[in-house]
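Removed from the display is one protein chain of the complex; every other protein chain stays in position.
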Amino acid sequence: MSNSYGKIFRITTFGESHGQSVGVVVDGCPAGLEITREEIQLELDRRRPGQSNITTQRKEEDEIIILSGLYENTTTGTPIALMVNNKNQAGKDYSHLEHAFRPSHADYTYTAKYGLRDHRGGGRSSARETLARVAAGAIANKYLKQQGIQIASYVSSVGPIALTESYEQLDLTQIDSNKIRCPQPLVAEEMIRLVEETRKNRDTIGGVITCVIKGVPVGLGEPAFDKLHAELGKAMLSINAVKGFEYGSGFAGTVLYGSEHNDEFYTDSNGRVQTRTNHSGGIQGGISNGQDIYFRVAFKPVATILQPQTSINDQGESITLEGKGRHDPCVLPRAVPIVDAMTALVLIDFLLRQRTVRV
Amino acid sequence: MSNSYGKIFRITTFGESHGQSVGVVVDGCPAGLEITREEIQLELDRRRPGQSNITTQRKEEDEIIILSGLYENTTTGTPIALMVNNKNQAGKDYSHLEHAFRPSHADYTYTAKYGLRDHRGGGRSSARETLARVAAGAIANKYLKQQGIQIASYVSSVGPIALTESYEQLDLTQIDSNKIRCPQPLVAEEMIRLVEETRKNRDTIGGVITCVIKGVPVGLGEPAFDKLHAELGKAMLSINAVKGFEYGSGFAGTVLYGSEHNDEFYTDSNGRVQTRTNHSGGIQGGISNGQDIYFRVAFKPVATILQPQTSINDQGESITLEGKGRHDPCVLPRAVPIVDAMTALVLIDFLLRQRTVRV
Amino acid sequence: MSNSYGKIFRITTFGESHGQSVGVVVDGCPAGLEITREEIQLELDRRRPGQSNITTQRKEEDEIIILSGLYENTTTGTPIALMVNNKNQAGKDYSHLEHAFRPSHADYTYTAKYGLRDHRGGGRSSARETLARVAAGAIANKYLKQQGIQIASYVSSVGPIALTESYEQLDLTQIDSNKIRCPQPLVAEEMIRLVEETRKNRDTIGGVITCVIKGVPVGLGEPAFDKLHAELGKAMLSINAVKGFEYGSGFAGTVLYGSEHNDEFYTDSNGRVQTRTNHSGGIQGGISNGQDIYFRVAFKPVATILQPQTSINDQGESITLEGKGRHDPCVLPRAVPIVDAMTALVLIDFLLRQRTVRV
Partner (left out) sequence: MSNSYGKIFRITTFGESHGQSVGVVVDGCPAGLEITREEIQLELDRRRPGQSNITTQRKEEDEIIILSGLYENTTTGTPIALMVNNKNQAGKDYSHLEHAFRPSHADYTYTAKYGLRDHRGGGRSSARETLARVAAGAIANKYLKQQGIQIASYVSSVGPIALTESYEQLDLTQIDSNKIRCPQPLVAEEMIRLVEETRKNRDTIGGVITCVIKGVPVGLGEPAFDKLHAELGKAMLSINAVKGFEYGSGFAGTVLYGSEHNDEFYTDSNGRVQTRTNHSGGIQGGISNGQDIYFRVAFKPVATILQPQTSINDQGESITLEGKGRHDPCVLPRAVPIVDAMTALVLIDFLLRQRTVRV
């Protein structure tokens, strides 16, 4: 049951990196939403491998196939099944991984949990599963945009190279203008240089993605366990390689006094309730307050490096492993559409839940 | 449906700070677990207000009442209902809050969401709800201990005063030896001094709690959405005042190279699989790998300060508010048992789920 | 997790017949519903033991206590916890049942399932659990009435004595006019006579309850697994002593030809879509079609009879048992409010779910 997310707009993903297909069933999408195959494909293309020289050079077309739930480009209220066929899954040789436990991968834990695993290229633990999320997220995002909600994620640091500007000082329309997906061109260049250098060293590097959501109505999110930021946190932490999540003032807010941290309310000239500061990150008591929501997501460096590493095999014997093939030196630029998607999936679920809270 | 947590060991909390009672129903607790009322009360006492001069001076006895599910101090497999009656809930005057929206509280968002709210002392958004979690967590923790799993949370920073030692360098048996719940006595003293000073200034201060879990078997947690750290993150972020969560290397790990970050496997002299470092924080691919699990939780300063603040009322008019009564200058020491409880609730659910994953 | 029902308006019941209390937590009730303690009590009184000489003579006041979720007689959107304290639970002697497995009771299966049980008076398997459902159902029903939905259940047979009229030929306002809750006074008298005779014989008797729902809007219920009648069926079958469920033409419809069974559509003079017959029972494809919904629920005779019976104890040894105390010779009249309540709980959940199905 761990392969589903959402209570009303509920997605269930399936598929391994080297099986037949990877896909998703969306149950609970409202009927009457217009969306084309192309709109879904567009988001997938942002996640696609091989899109630039700083991502993996694997060529995967990742063409989305719509199996059900859409009729004449409109959702019908029935389950929407989407799928991408894996290419060349038979061709490659993964026998060197059959008995090996790669450092900081899920090989060992999967084997211990299930008693066996599909060892080819990561199997179910592969980040390839996230393409199913991106496909479902594209549908959610279409709906959100119609409601005036805008999600924008961008790379805010790669290794030690970090944006110093807050999101308000950036031009968020420029996120896709460069291959690292950082909206500040000079910093983007530095980041790209670091990734290229890292790749040359056959190594990998981590970083941080910042996400900003504008136009969220007041009232989304629910008390107690399903607080808006708790669901956002879970959604982000469920993405491969994520190690941390903070929203609003986050960890930095822990050194502040209450008198510094509190966000004063006022009514603006349009009669709209606003806060003078936004340490709350747009969420109070787990519920959106109408201000911008923003949060940061920490990604560790990708575990697969093209260097020899010491590890063990499934007999517990010491072995030396060396990563083969084409891998991402830095997962961040391709993770941006995944953060977008998971954010959209969290929000649409709360939007639909919100319809049920009053008589 | 947001007042429940867990899929198999499932808790549902109820109650407002100034209603009749606050309580919890635990559905799915295995039959045959021996536990006494006193064992549950003990954990509640760690969360209780008025336990020292650096917590709120409100006197609340918080005596747990067992309504169902236990027979002769043994769980029967039926729902366990636990409850604490609120004291003096009628006595106090909360009329000054009836129309006010306190800064960085949930007053405004609740009203916007539901169209009305119980304004007395925070209502459902009050941290008083967490006593229900602590009661349920005590049951979960009893089971975990029998399985050899040890959870230890402690205050690792208050404002800028932070422990420099890692958890491995600390004596975790000393957590409850002082009133701030920091196991290093000298740092604890500094922290206490800062809280006392903050209280004198009628202000509040934030901080960080670190949690360590030892003895977790390999294999807990599930792929895709219910990764072990994703559930831990959600559980922590659902606690009042929490702004961030990181596990293992966390945000600091984002500046490392893969070659630095990867945890090398080896087999120890007892034939047990180990890793030489533990940047993974005991979790790989969302599944426990048998190493210690550790994570950090960021708490903002409490929003209620005993100083005048500008805000608005429910007519949108500007008002000046001043906190009354007895409040915590720093929520951290009383939050330690809540972090313990939520951690236990996450783990017991995965332990029970784990029983179903193999033929 | 089996103690909860509903996806959006979700109830969780707790309590054993001889524990401290029996109660329910309602999570997901919309905010802004006005309801008083007295309105809830009224429904409980219909289920109360001792209300007439054909029900059990046990005196139980069953006074409802509201623990949370209501403020000034209005729901706030937070969990509503309701509870009834058990009376005299300590007083009686149940030691003769400690090791006995009563025929057709749940004693044996509970013990086998959980390894132990609370043997006092049925424990969790007691029909006393249903008072929690009736309390929650009263809240649901208040909302339904405001939406123009009317639920009416009545006893349509006791043993071989059965109403021959269809529901359309009956005056459903007369259900509570007699103690058996059959709206046809002459048949009611016969039924009562049979129950009285059965009681004198220290025996019990079964029967059927018919439920009619008027005013259901078109569109309630969901395709595939959560068809409206599938949920009604589950809800009814979850009531103690129920052995069967049929809706619309039911089992009798299986001998009809399609040309006889199909319900022809037409548009009435008000432009409303109607069907000329209603073999469908108001539900087509699992979704309400705006016609009256009706179904029948079969109740077996109560298992506790005041006669000696042969059985076994928990050592597998043959024993003779004789029911003691005050028991219902016929559960039907007191089951009527339970059928009402479960029906209301099914409908309110679908009404709320229905709000989410369109863009």
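Labels A, B and C are assigned to the chains in the order they are written; within every chain, residues are numbered from 1.
Here is the rule we use: contacts are C-beta pairs under 8 Å (C-beta built on N, C-alpha and C of every residue); 3 or more make two chains touch, one makes a residue touch a chain.
Remember, it's a predicted structure, so these values are computed and weren't measured experimentally.
Visitor: Looking beyond the chains shown, say which of C:Phe9, C:Tyr71 or C:Tyr110 touches the absent one.
Guide: Once the missing chain is taken into account, the touching residue is C:Tyr110.
Visitor: Which listed residue, A:Arg117, A:Arg199 or A:Lys234, touches the chain dropped from view?
Guide: Answering carefully, the residue with contact to the hidden chain is A:Arg117.
Visitor: Go through chain C and note every residue touching the omitted chain.
Guide: Here the touching residues of chain C are 1-5, 7, 13, 101, 103-106, 108-110, 112-115, 124-125, 129, 157, 159-160, 198, 201, 203-208, 218-219, 221-227, 229-231, 233-238, 243-251, 253-267, 271, 273, 275, 279-281, 283-290, 296, 298-305, 307, 309-312, 316-318, 354, 357-358.
Visitor: If you put the missing chain back, which residues of chain A would it touch?
Guide: Residues in contact with the chain left out: 1-4, 7-8, 10, 12-16, 19-23, 25, 27-28, 31-32, 65-69, 71, 74, 76-81, 83, 113-118, 123-124.
Visitor: Would you write out the residues of chain B that touch the absent chain, in ascending order?
Guide: 7-8, 28, 30-33, 75, 77-78, 143, 146, 223, 352-353, 355-359
As a convention for this text, only the chains that are shown with their structure count from here on.
Visitor: Find the geometric centre of each of chain B and chain C from their Cα atoms only, then give the gap between the two centres in Å, rounded to an integer.
Guide: Centre-to-centre distance between chain B and chain C: 39 Å.
Visitor: Roughly how far is chain A from chain B, going centre to centre by Cα mean, in whole Å?
Guide: 26
Visitor: Can you list every residue of chain B that touches 2 or more other chains, as numbers and ranges?
Guide: 1-4, 7, 13, 113-115, 124
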